[in-house]
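Please read through the structure below; I'll follow up with questions.
Here the complex is missing a single protein chain, while all its other protein chains stay put.
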Amino acid sequence: MTAATTTGLVSYEDAVRRYDPVLGIEVHVELGTLTKMFCAAEVAYGGEPNTQVTPVSLGLPGALPVVNGKAVEYAIRIGLALNCTIAESCRFARKNYFYPDVPKNFQTSQYDEPIAYDGWIDVELDDGAVFRVEIERAHMEEDAGKNTHVGGATGRIQGAEYSLVDYNRAGIPLVEIVTRPIEGAGDRAPEVARAYVQTLRDLFRALDVSEARMERGNVRADVNLSLRPTPESPLGTRTETKNVNSFRSVERAVRYEVSRQAGVLDAGLPVIQETRHFHEEDGTTSSGRVKSDAEDYRYFPEPDLVPVAPSREWVEEIRAALPELPTARRRRLQGEWGYADAEMRDVVNAGAIDLIEATVAAGTSAAGARKWWMGELARRAKQDEVALEVLSVTPAQIAQLQGLVESGRINDKIARQVLDGTLAGEGDPEGVVVARGLEVVSDDGALLTAIDEALAAQPDIVEKVRGGNQGPVGAIIGAVMKATKGQADAKRVRELVLDRIGQ
Amino acid sequence: MGTSDMTNDITRLSASDLASALRDKTLTSVEATQAHLDRIAAVDGDLNAFLHVATQEALATAADVDARRQAGEELHPLAGVPIAVKDVVVTKGLPTTAGSKILEGWVPPYDATLVERIKAAGLPILGKTNMDEFAMGSSTEHSAFGNTKNPWDLDRIPGGSGGGSAAAVAGFEAPLAIGTDTGGSIRQPGAVTGTVGVKPTYGGVSRYGLIAMASSLDQAGPVTRSVLDAALLHELIGGHDPHDSTSIDEPVPGVVAAARQGATGDLKGLRVGVVKELSGEGYQAGVSARFDESLEQLRTLGAEIVEVSCPSFTYALDAYYLIMPAEASSNLAKFDGMRFGLRVEPAEGPVTAERVMGATRGAGFGDEVKRRVILGTYALSAGYYDAYYGSAQKVRTLIQRDFAAAFAKADVLVSPTAPTTAFKFGEKLDDPLAMYLNDVATIPANLAGVPGMSLPNGLSDDGLPVGFQILAPAKADDRMYRVGAALEAALESGWGGPLLNKAPELKTTELAR
Partner (left out) sequence: MSTISRDEVARVAALARIDLRTDEVDRLAGELDVIVESIARISEVATADVPATSHPLPLTNVFRDDVPEAPLPVEDVLAGAPQQENGRFAVPQILGEE
């Protein structure tokens, strides 16, 4: 079982030239309810081990589950957002398998009666192309506990001498979303897979059903992939790469499996239907152990729970209260802001949409907001290798900064210094301007003093200008700007200089 | 009056009489509790009805109740009346084994809902009673901790799975006990020990904290020496529990009032249906004779006797032996040596979680548990689900339809509770099917969720007690209390007292107090 397949990898480009990849993606999302799926244990990230369990989530003898109504509502929300039909009645089922992190040795899930089924979601790719992914089902279930493997050299399961189990995560509500086979992605299969997971992540956040933080494992993807010679051929044998937990990993895992399976098929060997594991370090996948009883989960309806039969009124209430979904919102905002397609795509890809929206809401023009977030701020974020929203400046502060520029109190160049101050924790732009004394010198009296000094120092230039040659006036302006430490409005200085010379 | 006589007097009181004495302050709860603890010490060496006796805790509760009563506090009608609890019910701080080695020494960190209610009402818990392992059996011979003896004849079984609770009540070790009934485990032990046992409507008593055998069939209920006592206990433990999704969100039917009304003996206008399929062939002659006499009694009390047919009952046993093991195989999966209870390492080879689970379950489960878990696993395994579990669930529909049709013709249904009186130890141990046949009359009620009661209605030719079963429609538990109390009153007036007065005196061990 452990012997690795020794066939070589085929280059990705070559592989997709000769094979048609078909995807299938299962995404698990941890719902952001306050309590677990079947008991009132509080869910909080990062608690001490085994401090968030009740007899139910610990699977103690005698304990019984009771469904968290909020979790059902969230599942329906997800189902509706995925354009699914919501079941008139559905049941939980027991998925029986022995594993130490599953306290009852069965997972309470849904089997042949999911709460939502037959839906779709449009996924926008990097170049703006839209790819529709069909959803087979979305069902409710519970998470397992966490094993920590101790004593093994590598920390991986195989080398461990024993494991420590924390059941805090056991029983956290999950919704699992299963796609139908995703065909027609062709050489863009890795991108489609990544964009699909990203789209779902955005959706979960918009629906307010989960924090959907990938790095905390709130969203986890299992990626199925198979190859076939042509799009007309029957589906090939698939592999399932488990727990791929970042967008980039989803893309890499698909890419790797395409190359690997092409190598297997090229060698005239069959692809083995199996579970595979993804390795972040090198972007490869490896075979999981094939278990003889892996498929025999002995599902049967959970007798400790009664059917969930969401009334149509309830479903419609939930539908009516659905927040605007990411795609529709993007479309609306683009219209409101008047951005070109390419501009909007850059904004989305930069993760700046919320920031710009908030900046605009604080009173800035869409163009002004975009100038800051996609310009100076994007440059600084890139320089520091952080995300835009991590910069220590708020949309309100940017709005204030832009307001200062537009009112002429500071100019663009000074504005960058003000931003420095705000980023350095010196407070709001207004405060920074005052504290640093950066306000534009708009008092004509103060300017005239500086102008007169400059004119007196350079009489030859005054002569030239008087002679009708305005070219050298810049030297006077420059001297004035220098004298006012750049805080003068250059346009006003020019007007005053010309006026003084008598032109 | 000597200690022994005093003990005898107190332990022979019904729970309702004990409660009256406590209320009138002619007796304290400490005295009542001590009397029962003494009785346990005296006879349980032979009976083995208890797996754990909670002397200190029971006396502490009793003293607390006495103090509160003395202080004039308003108390529950049963406050201070001691009770025994079947060991399948989890009790915080008291060992709970469900009769299995795999749980030996386990002390639950929480109380079952019904135990919370018992504690809140101030009933001292005397201890935990013996049972077939995980409630799987009809004789208590499948306990990992030895047989419980039938107080009527120590060579015979006390029924099962709740043989301990039934024997404790029949042997005057406790006036009240809690049982659980998945296929007859309250009613059949009631029948063979001459006690009253009630399985309420499914959902009538919370299952939270009952170590589950078959979730869709399990139901807890009272084990007592009188119908009124059963009603008092039923009312205490019954009612909605938000921790049990299958709990009925309605008030408990008026069972106490029904029992009191029934005891006046008037059943005029009541239609009693005799289930054709639950009599005749396979029923011991003495059992059938007592049943027929009881029907006459009911007629005398004004009831109309009608015959009803429930043809699907013929398949009840078959359906039961698919549903029960299937659910049990899953419910018992948690006993794996990882989080609580026994952990056994394999004799040889690597020590992995998977192998430790196998070794723990191999060593910790008894034969009957293994038999049912294997059968249930088989019934659910790939390719068999529809034919087995699925078909059995269809039979359930048919049985419900039969009940519906029968209850259209009759207000209650009746049958003998068990086909025979108590058999001897070992008689059916090697023949699972013969053992299973004990439950043929009790199982339909579990499959349909309707309530059932067994009360003693005489002795068979062998001098052993016989049980009379009354079934009522779901949520109409009060009907069977009315009929049961009426029949009980008529029978006892004929006998000149409770049937248990005819039971032989148990040998008592001298107390070393």
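In this document, chain identifiers A and B correspond to the written order of the chains, with residue numbering beginning at 1 in each.
Basically, a residue touches a chain if its C-beta (ideal position, glycine included) is under 8 Å from a C-beta of that chain, and two chains touch if they have at least 3 such contacts.
Quantities reported herein were computed from a predicted structural model and do not represent experimental measurements.
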From B:I157, B:A191, B:A212 or B:A359, residue that would touch the chain that is not displayed = B:A359
Considering the whole complex, which of A:E42, A:E317, A:E336 or A:D420 touches the chain not shown?
-> A:E42
Checked against the full complex, the residue among B:Q70, B:T397 or B:N501 that touches the missing chain is B:T397
Please give every residue of chain A in contact with the chain that is not shown.
-> 33-35, 40-42, 48-55, 58, 66-72, 89, 91, 97-100, 102, 147-152, 157-158, 160-167, 242, 275, 277, 288-289, 291-294, 296, 298, 301, 303, 305-310
Those residues of chain B which, in the complete complex, touch the missing chain = 106-107, 109-110, 201-203, 216, 242, 245-246, 248, 312, 315, 317-319, 321-322, 329, 333, 336-343, 345-346, 350-359, 361-363, 365, 367, 370-371, 373-375, 377-378, 381, 387-388, 390-398, 400, 432-433, 447-450, 474
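The rule is simple: only the chains that are shown with their structure count from here on.
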Within their complex, chain A touches chain B through residues 55, 58-67, 94, 96, 98-100, 103-106, 163, 165, 295-296, 298-300, 303-306
Touch list for chain B against partner chain A, complex | 89-90, 96, 98, 103, 106, 108-110, 112, 207-212, 214-216, 242-246, 326-327, 329-330, 333-336, 338-340, 353-354, 357, 377, 380-382, 385, 389
